[in-house]
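For reference, the structure I am asking about is given below.
Removed: one protein chain of the complex. Kept in place: all other protein chains.
In order of appearance the chains are A and B, and numbering begins at 1 in each one.
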Amino acid sequence: MNDLKEKVAHGVFLLAAITSILSLVVIVIFIFTNGLPMMIDYGVFDFLLGTTWNRTTFGILPMIVGSIVVTIGAVLIGVPVGIFTAIFMAEFCPPSVYRFLKPAVNLMAGIPSILYGFFALRIIVPWVRDTFGGPGNSMLAAILLLGIMILPTIISLSESAIRSVPRSYYSGSIALGASKERSIFAVLVPAAKSGIFSSVVLGVGRAIGETMAVVMVAGNQPIMPRGLTQGVRTLTTNIVMEMAYASGQHRDALVATGVVLFVFVMLINGIFLYIKNKEAK
Amino acid sequence: MNTLFKWGAILGTTATLVACGNGDAEGTGSNDSASEEFDTSSSLHLVTREVGSGTRDAFAEMINLTDGDNDLIDPAATAQQGTNAVNTTVADDQYAIGYTSVGALNDDIKPVQIDGVDPTAENILAGDYSIARNFNVIRGDELSEQAQAFWDFMFSAEGQAVVEEVGYIQSDTEAPAYEGSDLDLSGDIDVNGSTAVYPVVEAMAEAFGDIHPDVQISVHSTGSGAGVTSAIDGTTDIGMASRDLNDDEVDQVTEVAPIALDGIAVIVHPSNPLESLTVDQVSDIFSGNVSTWDDVSN
Partner (left out) sequence: MGSKILNGLVYLSTILTFGALGFLVLYILFNGVQYLTPSLFEWTYTTQNVSMMPALITTLYVVLGTLFIATPIGVFTGFYLVDYANRDNKIVKAISMATDTLAGIPSIIYGLFGMLFFVIFLGLQFSLLAGILTVTIMTLPVIIRATEEALIATGMPIRQASYALGAGKLRTLFKVVLPMAMPGILSGVILATGKVIGETAALMFTLGTATLLPQSLLASGRTLSLHMFILSGEGHNVNEAYATAVVLLLFVLVINGLSTFISKRLSKGGK
């Protein structure tokens, strides 16, 4: 009797566990079977390297470049600020302050992207327009916005990476006469580098995949990026801008844009998993 | 002590930032900036709707910027999703120029005369204002009883009264009274399409709901393209489009009819001294051939 119960439970749990794999497989199948044929039909090179995007011509190079540039910009801003903040939280911060900061970081991670986007639309866009000229809805606005949005990811992962470095590293360094700062920056941070790096990778993933906040501030022109104060369209915003009405080959082209985005995200995930596995060993 | 100081610093910085931010927000939202000097040597900031928008299609066609399936509106123009996103962008940016539905005009944006004619209801109805289009509703298949009643309602005197209430122009000023008030209707109606037509149909749906409380009407604002497509493939009962349908589309639908008229106004920031443009100038501007406001004034 009990034996049967155990067997049934085992089966049910296994079934539940397979849901994830199944979902992933279905997602991949549906995105790729809807997107790839269009790409091949249209010509992979024309699609990936074409610089014109309109109702009949589907070249997504501007969006690929847009996504990459915006992500790099966000990383340049978010990563140093995030890592320094993580160092503060792990090493400088007295427990009484930490009690407030830790939930604050969690809150930052929990704030919906729509609120970030709205905030950026009302604050960052006018600020960029007044300070740097141009229309305001621009690459710079998107970069600043994403720079803020990836902070919680980078802070919490980097912080736990720094905290997981054995304490003896730090005390050893102090015992050898190094200053607190030197011990932190020359000993702790290098020892935590793979954890910090994986936080950066996840931050990149978040930046490249962000949609709703970016569409509100980026300007969304489907042409090659022309400068920081000019508008830009990313892969994600390309999909969300036009999906509602697209049909036929146009819709497939948007799904194909999704395929390209998916491949980017898979690469990033792959790097992340690789680091994680290496660390585990 | 040290801790207190750090907290003080963080809070202080935050408070300052918030204070500055509020100042900014007030400055951009209201007309404070209208008093600022308008620098005509500045470049134009074109604002357009996204590809697939009926307003964009109708506008491009009327200013002669079409080329087969695509339009010739400068791809470098800031693309905004939705009628009002354009309004907000132009209201916030002194050097912006965009186009919007006349029914959606407000005090934060300034409409420009076209060939010396103001975009007003009278001028549009009289045919003097040249950039005007129909707000269409489309049906693909056989309609359910309740959807048919709603369809009739839209073209009735009651329905047309709503058009005027929300600030648009009636397509039929002598429409017959609605005859279905006694019908006992229930069920769902799905309406999908143009963001510009959306407020009109949404308001009509509310008026219809007052008569038939058991009917649920969901109105989705997605875009004219989506409205036409979904009416054709049957995913919605009634489609909305803020442009006229092309021949290919007309062949695939059962009926398409205008519920309202609307002009498209070319809009600028209230501080902009520009008063009037010709259609050719508008065409030049939106194809990206004009770079600074100096070039427009001539």
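Everything that follows uses one rule, which is that a residue touches a chain if its C-beta (ideal position, glycine included) is under 8 Å from a C-beta of that chain, and two chains touch if they have at least 3 such contacts.
None of the values given here were measured: they were computed from a predicted structure.
The shown chains contacted by the absent chain are A, B, with contact judged over the whole complex.
Taking the complete complex into account, B:V219 is the one of B:A79, B:V163 or B:V219 that touches the chain left out. Screening B:T235, B:T254, B:S276 or B:N289 for touch with the missing chain picks out B:T235.
Although one chain is not shown, part of chain A still touches it, namely residues 2, 5-6, 9-10, 12-21, 23-24, 26-27, 30-31, 34, 80-85, 87-89, 92, 101-104, 106-108, 110-119, 121-123, 148, 151, 155, 179-182, 185, 202, 205, 208-212, 216, 236, 239-240, 243-244, 254-255, 258, 261-262, 265-266, 268-269, 272-273. The missing chain lies against chain B, touching residues 6, 9-11, 13-14, 17-18, 21-22, 25, 29, 81-85, 87-88, 91, 104, 106, 108, 166, 188, 190, 199, 202-203, 206, 216-222, 235.
FYI, only the chains that are shown with their structure count from here on.
Within the complex formed with chain A, the chain B residues making contact are 2-3, 6-7, 21, 24-25, 27-28, 42, 45, 47, 50-52, 68-70, 75-81, 89, 92-93, 95-96, 222-227, 229.
For chain A in complex with chain B, the residues that touch the partner chain are 52-57, 94, 96-97, 122-123, 125-127, 129-130, 133-137, 215, 219-223, 226, 230-231, 233, 241-242, 244-247.
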